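The complex is shown incomplete by one protein chain, all other protein chains being positioned as in the whole.
The letters A and B name the chains in turn, as written, and every chain counts its residues from 1.
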Amino acid sequence: MAAALAFDRRWIYLGLGLLITGLYAFGSPEELPPAAPVQEYYDAIEKLPEGSIVMLSADFDPASAAELYPMFYGTLHHLFRRNIRVVGVCTWPAAPPFSREAFRSIAPQYHKEYGKDWVELGFLVGDDVAMGIIGQSLRSAYPNDALSKAPYDSFPLLRDVGDSSRGIAMLITISAGFPGILEWIPQLCTRYDVPVLAGTTAVQTPSLYPYHPRPLLGYLGSATGATQYLQLVAPGTPALVPVREENQRRMVAQGWGHLYIVALIVLGNIIYFRSRRRAA
Amino acid sequence: MILLQQSPAWIDLDPTAPPDLLGAFLICLLTLSIFSFLYRDNPFYKLAEHLFIGVSTAWYTLEFYDSGVKKALLEYVPEKVHALHDPALAAATEMGGYPVTPGWALAWRMGAVALSLMLLARLVRRDAWISRWPLALIVGIYAALKMTGETQARLVQQIRETMVSLWSADASAVTIAGNLVLVLGLVCVLVHFLFTFKRGRTLAGFSRVGVIVLMLAFGARFGFAVLGRIALLIQRISELSSYGQPDYSMGGRGWVATLLTPPWLVGGLIVLVLALAALSRRGEPEPPAA
Partner (left out) sequence: MKREIPILLTVICGLLVVAAFFAPAPDAARGLQPSVWQAINSELLEWAKILVAVAFLLGIANVVRINLRQIQARHVDRPYKVVLLLSMFAFLVVGLAEMHERDLPNGIVRVLVPADHVTMKDGHVVAGWVQGATETGIRMRDSDGHDLPEIPHDQVALVSEPSAKMWVYFKIFAPLQATMFSLLAFYVASATFRAFRARSFESTLLLVAGAVVMLGQVKIGNDLTGGMAAPVEAFLMDNFVKAAERAIAIGGSLGVLATGLRIVLGLERSYLSE
């Protein structure tokens, strides 16, 4: 058994690498049935009245962008398509470029005007403290915006938000860890009664279960949730079709990757039990 | 997410432009250098690792400086000084929505300036006593914020969400079973973490059920962790393959054009160098793999 398990682990790496690469290269997109929380996430945005103001928080970095950026991208398309006004904030220092890229590429497609339909406020340092400041007074948190550095009250959208978070109809956070949804809930959602939706990484998804369905109305968990959501949003949004297909293609490789890991668990245990029987 | 619509330039600093060739080569080189660590530690990986530390430290410094120092101090203080002489600005001065005079706003912010200077005393002496004052303030504020928020959102609300009806007239058997599992499982896990009572048979029984529930939860966490890690790997492969498009090729046609794209050229170079190094090391004992 020692010999069987002591073989070079780089063969396991190679096997995984070749499997994922091959299946990504030759796989074709597959439809996934949406899970209930994903459908609730979609429905919650669909139910928002036109002209509502939503705070969209980018709380991730490049390490988690693989799972989260498709969620952020799809959500922004969805919000603009529904004529929801969006205030963009970030509590992770590595998030602003992703947020900026998404807003810059998506807003013009819907002829959305900066200052009236969307505003980017940027990164605020402090984790929980930043969320506490935002919850109490968005104007105190962001005296100026991130793009043009103009004062808060010079934007019609922010004048409509007003001072406190009561002007925000909903918080949507795409979060990778700390700080994220688990900090937004105490600092903003339960304290100031702001409804919340979340998109999160696979690692954090189990932690969301206690908060669903209250205060968390719906959520997208992991790359699976992202793909299921894109399937719901893409019809009626041509720009999202290639993004949806790319994610569906990735899920094929994902599935075989899982089978590989399960096979490794089974194989490792078979070798272990056989060697134990031999030793006995 | 940017779809290629025109041939890429060699270098383009415009973030809205398609990825440039130099950028493509750099991304492929850095990505494959990190992956080369799976074979063994090597200079490609070390270079990429140290470059990452340097660039990421600088990025986080820039963002923290911008949000916490430049906006909160370097722009705020001159703005309030200006407001001292401008009635319109003075009327708009507020702290947390509460109107204050610019003088008060400045005075309060000077407190932050003083505490920041005390914190910087650590540059001179790591255990400078005066640097404990700002740390004490941070600890007190974070403790208070966490305490109130956690109690409301996790303690009170979670208990409230648990104390709901276990069944209703139209609930299915599976739903009722699930609700029972939820409540009993929760109680058993909480009992497992009770260490202030002596464990008799009853308590031990509840605790054992709690352990079973915890093991199922940790197993689920492991499953999701695998999902997340593989998703990251697939995204890297996806990005590498996007730079293997003909638009990024250095020339040729068909499979030759594909081989002359950044991922293949860079990958070939790394494999060649590592192979030559391995050949030159033949006969030496192998160090432990990654």
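Operating definition for what follows: a contact is a pair of C-beta atoms (placed from the backbone, for glycine too) under 8 Å apart; a residue touches a chain by one contact, two chains touch by 3 or more.
This is a predicted model, so every value here is computed, not measured.
Q: So there's a chain missing from this view; which of the remaining chains does it actually touch?
A: A, B
Q: Just name the one of B:Val55, B:Val164 or B:Met250 that touches the chain not displayed here.
A: Result: among the candidates, B:Val55 touches the missing chain.
Q: Contact with the hidden chain only, please: which chain B residues?
A: 12-17, 19, 22-23, 26-27, 30-31, 34-35, 37-38, 46-62, 64-70, 72-73, 94-98, 100, 108-109, 111-112, 115-116, 119-120, 122-123, 127, 129, 132-148, 150-151, 153-155, 158-159, 161-162, 174, 178-179, 181-186, 189-190, 193, 210-220, 222-227, 229-230, 232-233, 235-236, 239
Q: Mind listing the chain A residues that contact the chain we can't see here?
A: Those residues of chain A that touch the unshown chain are 5, 9, 12-13, 15-17, 30, 32-33, 35-36, 61-66, 94, 97, 124-127, 129-130, 132-133, 136-137, 140, 148-150, 162-164, 166, 191-192, 206-207, 209-210, 222, 224, 251-252, 254-262, 264-265, 267-269, 272.
What we mean here is this: only the chains that are shown with their structure count from here on.
Q: Need the CA-centroid distance for the pair chain A / chain B, whole Å please.
A: So the centre of chain A lies 13 Å away from the centre of chain B.
Q: Which part of chain B faces chain A closely enough to touch in the complex?
A: Within the complex, chain B contacts chain A at residues 1-3, 15-16, 38-39, 59-60, 63-64, 66-68, 71, 75-76, 79, 92, 94-97, 141-142, 145-146, 148-150, 152-154, 157-158, 161, 217, 220-221, 224-228, 230-238, 241, 289-290.
Q: For chain A, which residues are in contact with chain B within the complex?
A: Where chain A meets chain B, its residues are 8-10, 13, 16-17, 20-21, 24-25, 63-67, 69, 73, 93-94, 96-97, 100-102, 104-105, 122-126, 128-129, 132, 136-137, 139-140, 143-144, 153, 163-164, 183, 185-187, 189-191, 201-203, 205-206, 210, 214-215, 221-224, 242-243, 246, 250, 253-254, 257-258, 261.
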